[in-house]
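The block that comes next holds chain A.
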Amino acid sequence: MAVLEIILVIFLVFSALMAVYFDEELISIIFLSIFSLVLTALYLLHKAADVALAEAVIGAGLNTAIFMSAISQIRHGDSD
Partner candidate 1 sequence: MNKLMKKIMISVVLTGVAFALYQNFSLMPEYQGLNEGLSNYIIKSGLNDTGSLNLITAVLYDYRAFDSLGESTVIFGAVSGIVLILSRKMLPVSSKGLSFIVKRALGIMTPFIALFGFYVITHGHLTPGGGFQGGVILAAISIIFSIVYGSAFDYRRYSPQTKTLFETGGALTFLGLGLAGILMEGAFLQNLGFLTAETGTLISAGSIPYINIGVGFKVGAGLAIIFYSMIQKTFEEDF
Partner candidate 2 sequence: MTLRLIISYFLMITGSAFAIVTVLGLLRFPDVYTRIHAGAVVLTISAVLVTMGTAIYVWDLFLSAKIVLIGIFFLFSNPMATHAIARASYKRQIALPEEYEIDAYSDYLGRDA
């Protein structure tokens, strides 16, 4: 169990770093979604089912959709 937790924490830090590292917004959003999924698995490992459900639904589902619509609005604008 401790090995699984260590692997998940390493993946968590890796996905957060990748989300900051990439320049393109779409890849950053995908890595944020992966970050939320790994965080959900960690919450489930510590038996916090309520927080895991909230994180999966809000972090992986809703945030991705809202960020996608936000960046598509940025691209349609004439500001740059």
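Candidates were picked such that all candidates are chains of the complex that A comes from, given by their letters.
Note that a residue touches a chain if its C-beta (ideal position, glycine included) is under 8 Å from a C-beta of that chain, and two chains touch if they have at least 3 such contacts; residues count from 1.
Quantities reported herein were computed from a predicted structural model and do not represent experimental measurements.
K.L.:
Name the candidate, out of 1 or 2, that touches chain A somewhere in the complex.
P.N.:
My answer, from the options 1 or 2, is 1.
K.L.:
Which chain A residues qualify as touching candidate 1 in the complex?
P.N.:
Residues of chain A touching candidate 1: 49-50, 52-54, 57-58, 61-62, 65-66, 69-70, 72-73, 76.
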